[in-house]
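Removed from the display is one protein chain of the complex; every other protein chain stays in position.
Residue numbering begins at 1 within each chain, and the chains themselves are lettered A, B, C, D and E in the order written.
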Amino acid sequence: MHLDPSPLQTFVSFVDDANAAGNFTFHFLSSAVFVNGKICKDPKMVTADDFFFSGLNRPGNTSNRLGSRVTPVTVNQLPGLNTLGISLVRVDFAPNGLNPPHTHPRATEVLVVVQGTLYVGFVTSNPANPNTNNKLFTKTLYPGDVFVFPEGLIHFQLNVGKTNVVAFAGLSSQNPGVITIANAVFGSDPPISTDVLTRAFQVDVNVVKYLQGQF
Amino acid sequence: MHLDPSPLQTFVSFVDDANAAGNFTFHFLSSAVFVNGKICKDPKMVTADDFFFSGLNRPGNTSNRLGSRVTPVTVNQLPGLNTLGISLVRVDFAPNGLNPPHTHPRATEVLVVVQGTLYVGFVTSNPANPNTNNKLFTKTLYPGDVFVFPEGLIHFQLNVGKTNVVAFAGLSSQNPGVITIANAVFGSDPPISTDVLTRAFQVDVNVVKYLQGQF
Amino acid sequence: MHLDPSPLQTFVSFVDDANAAGNFTFHFLSSAVFVNGKICKDPKMVTADDFFFSGLNRPGNTSNRLGSRVTPVTVNQLPGLNTLGISLVRVDFAPNGLNPPHTHPRATEVLVVVQGTLYVGFVTSNPANPNTNNKLFTKTLYPGDVFVFPEGLIHFQLNVGKTNVVAFAGLSSQNPGVITIANAVFGSDPPISTDVLTRAFQVDVNVVKYLQGQF
Amino acid sequence: MHLDPSPLQTFVSFVDDANAAGNFTFHFLSSAVFVNGKICKDPKMVTADDFFFSGLNRPGNTSNRLGSRVTPVTVNQLPGLNTLGISLVRVDFAPNGLNPPHTHPRATEVLVVVQGTLYVGFVTSNPANPNTNNKLFTKTLYPGDVFVFPEGLIHFQLNVGKTNVVAFAGLSSQNPGVITIANAVFGSDPPISTDVLTRAFQVDVNVVKYLQGQF
Amino acid sequence: MHLDPSPLQTFVSFVDDANAAGNFTFHFLSSAVFVNGKICKDPKMVTADDFFFSGLNRPGNTSNRLGSRVTPVTVNQLPGLNTLGISLVRVDFAPNGLNPPHTHPRATEVLVVVQGTLYVGFVTSNPANPNTNNKLFTKTLYPGDVFVFPEGLIHFQLNVGKTNVVAFAGLSSQNPGVITIANAVFGSDPPISTDVLTRAFQVDVNVVKYLQGQF
Partner (left out) sequence: MHLDPSPLQTFVSFVDDANAAGNFTFHFLSSAVFVNGKICKDPKMVTADDFFFSGLNRPGNTSNRLGSRVTPVTVNQLPGLNTLGISLVRVDFAPNGLNPPHTHPRATEVLVVVQGTLYVGFVTSNPANPNTNNKLFTKTLYPGDVFVFPEGLIHFQLNVGKTNVVAFAGLSSQNPGVITIANAVFGSDPPISTDVLTRAFQVDVNVVKYLQGQF
């Protein structure tokens, strides 16, 4: 799997308050320089709160076009995850709510449903034999069911029940990243050229423009 | 963090049925030879069920001395996790239920409480300065609270509420392993010599024998 | 980046001829058991040819719908790459030839153009700020130009010149994998449900069925 | 095993003298900001002494309660180890001297006895079958004997001869860390709650208080 | 293989212009402090040019003693390679041009010949059996031929044709490093003592001095 760099000391939770970190950090955060990952905190200043995050009891707001919401707990929300190679998310779905086809470029996801009925699937990478297709694996999940979405593969989740769905998932990176296929392909800034998209999707320019118009 | 080896192909979920795997596997499983990790399945034979596990909706049985139960979903329960570097557990606690001090030699744990009130803590590794102590970090967690237990550190969880506690945790290995301190130190087979334990815990042999007697 | 497992000895090039490997391999290859990666060859039997591949001087056949062809030199074509964490490809483009939007779930790609004019681009993962878009980075490459496509990101290449394009690329895995977005999303077997795709792409079912019809 | 991040250049030995590193380092070291690992030195300023440490010929002072002393040569003592993933220790034991049960959260240890007779052991992680115990592996080592303590497992060493013991050990991290079980469990600051310890060790509060009193 | 540390965010291309990076970087670059790898750029400031390098169409200047020239495209020339674990080189050879025996301490190399005839080889590490020799593997490569030089092994390339040779190679590190054996052994600064070299090469001091005199 993707490998996050590892800890070289017990504490590497980071500073995100310039004042707390003094003159240097002030210069640092006010500059155009960033590091891969995070600036570590003085071990002597670390407290239990650096390993703590609250709020996953509150349903995410699903009043949006897709009827779903991901609430992430990555190193960006929980400093204590720095260098530890794991993160957590809560996902909420209204009835018919969809987490649309997407990939995590840096992580595998293992999801558990705690409420509702969730239809999930992922598509494999291209087959060695060009005459066959990418394979779709799907499953309908009920409370207590667990499903794995292997690193880098396109996957989705759809609420196929009458009630809200609540799920939690662990991801194998402190900062997994997410690429929503439709937004990346048809909604990028600037847009991907219609020459590329018409050829790729084998449709005429109007269909592509129509698709781009949605984003 | 600990690093599990990585996938070199899309599917490496393993075979645990000799018959399904034919003559070779029969020889293999009937021999005294084991591989690091698992034997991979023929990609053409993989199905969605290789990435699926069910039953985390059922409370673990906490009718035991400690009043807690960990239900693991590692590569041993969910073949599709093979080489993906992550696993999941459900932890149940009766009132006063304890998950006693333990370490995961191969993983960091990130835990979310979904029900009840859980007092958690971990102890840091030895300080550089021998005149100071190992530091204890603790927190009382309520539903929706998340806490990180860094790789290899001793940690524990205690139900301090009046109701059952239900928690889920992600771990950064497909097979994190667990070492329960009391069992490993006072309950190993054969027992650790009393010469070692009396010196280590600075108590007389009767106290050590008494402690060993509990396991 | 993705991490392939590492060599534990100088030679781990693999056997792909059952007869060459004797009785065991016969049992092995005739069974439904596969290992993660490859079976290693007896070091004493390794020759220079295990580290050799020929034919990248021949243009790939671009007589296909997209007008492009990728000729891979991965561990599947070149056994000596086993455990070494790198592979190579040649990419040919007829005029207007397209290598459509795709990702490599296990590798970064660094490409050099040796002939022709190639328009390339990649799209970043989702922004932290949901009100902004995935960013597209593009460049028109001429002979001798080099471009990097970071691991896991969606990227494409289009011949925008009047002549054929020839390019070589290195990839940071012995078996990078490829996911062609259009085929994976609209051409999987079985197809992704229209409920998912209509919601994801915000188009009506006829547009989705039309798109699926192309694959 | 645990994986330390790797070198990206030949020299990454670090600076621990603010004056040597000028204005920036002064700001840096005077701030509350720390990095994971060490600040690298200007390659042009590196000398052979950055790869050198002396003093392992001198016996460690064993005039302490346990009659043993570990003299570490980690990245904290030897800057040149930065990013190289290995360290060394000398361990001295007076007759009956004990290196009490402990773990290294980030390293495997391989030890060689150069003088004396040393009884060593480690305990495995919990068995899959809850009705069995953690297994203890022990061996009595004489000069020239080598023993391996796998990453993250609880292990100990006891001088069972009439003379001093001298041993050297290699560890698979530049900063392995150490957790002495008794100190971490009964001597942390603040102490672990007696509710936790009485339940974990199945003894009454007086025994726990007595044990805590020793540390 | 050697493992470069991995990305923790989408962009970690670095800054090499103090002015572009403001006050902090000025302090930074003017100090004696260096980091392992590179300082990352503000993601908002990243452009396509950070992933772009040009000039590999121009033959390297082979007007030198060896008649060969390596033109590297590593993280030092192409910031966008930072943390991505791969790099690229062009190698030019005049007739009889030689890339003399060398190693890459941090990378495997996979080379493709695009023009000319190249005789290549590598030598294996020492055999387990001291009575046997290091093994040499050689091959004569023609346009389109690919050859692998495993990580850390001594290898060389010689133009054995009548025309110039042009080759490209991918390497499995963002900064592979190179050690030219003859220069390192006979041309170091200061020189390796003749006591060492006469014994190592089993020749008298005049031969060693003569060899050293060439560098």
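Quick notes
Convention: a residue touches a chain if its C-beta (ideal position, glycine included) is under 8 Å from a C-beta of that chain, and two chains touch if they have at least 3 such contacts.
The structure displayed is predicted, hence computed values, not measured ones.
The residue touching the chain not shown here, chosen from E:Asp50, E:Asp92 or E:Glu151, is E:Glu151.
With the whole complex as reference, residues 1, 3-4, 6-7, 10-11, 46-49, 51-58, 73, 78, 80-81, 83-88, 90, 108, 110, 112, 114, 121-122, 124-125, 137-139, 142-151, 153, 168-172 of chain D touch the missing chain. Touching the omitted chain from chain E are residues 1-3, 65-66, 76, 96, 98, 100-101, 103-106, 119, 121, 123, 125-126, 128, 132-136, 151-154, 156, 158, 177-193, 195-196, 199-203, 207, 210-211, 214-215.
Note that only the chains that are shown with their structure count from here on.
To overlay chain B on chain C by their CA atoms, one rotates by 120 degrees, a value rounded to a multiple of 5. With each centre defined as the average position of its C-alpha atoms, the distance from chain C to chain D rounds to 44 Å. Centroid to centroid, with C-alpha atoms defining each point, chain D and chain E lie 37 Å apart. Listed for chain D are residues 2-3, 5, 27-28, 35, 37, 105-106, 177, each touching two or more other chains.
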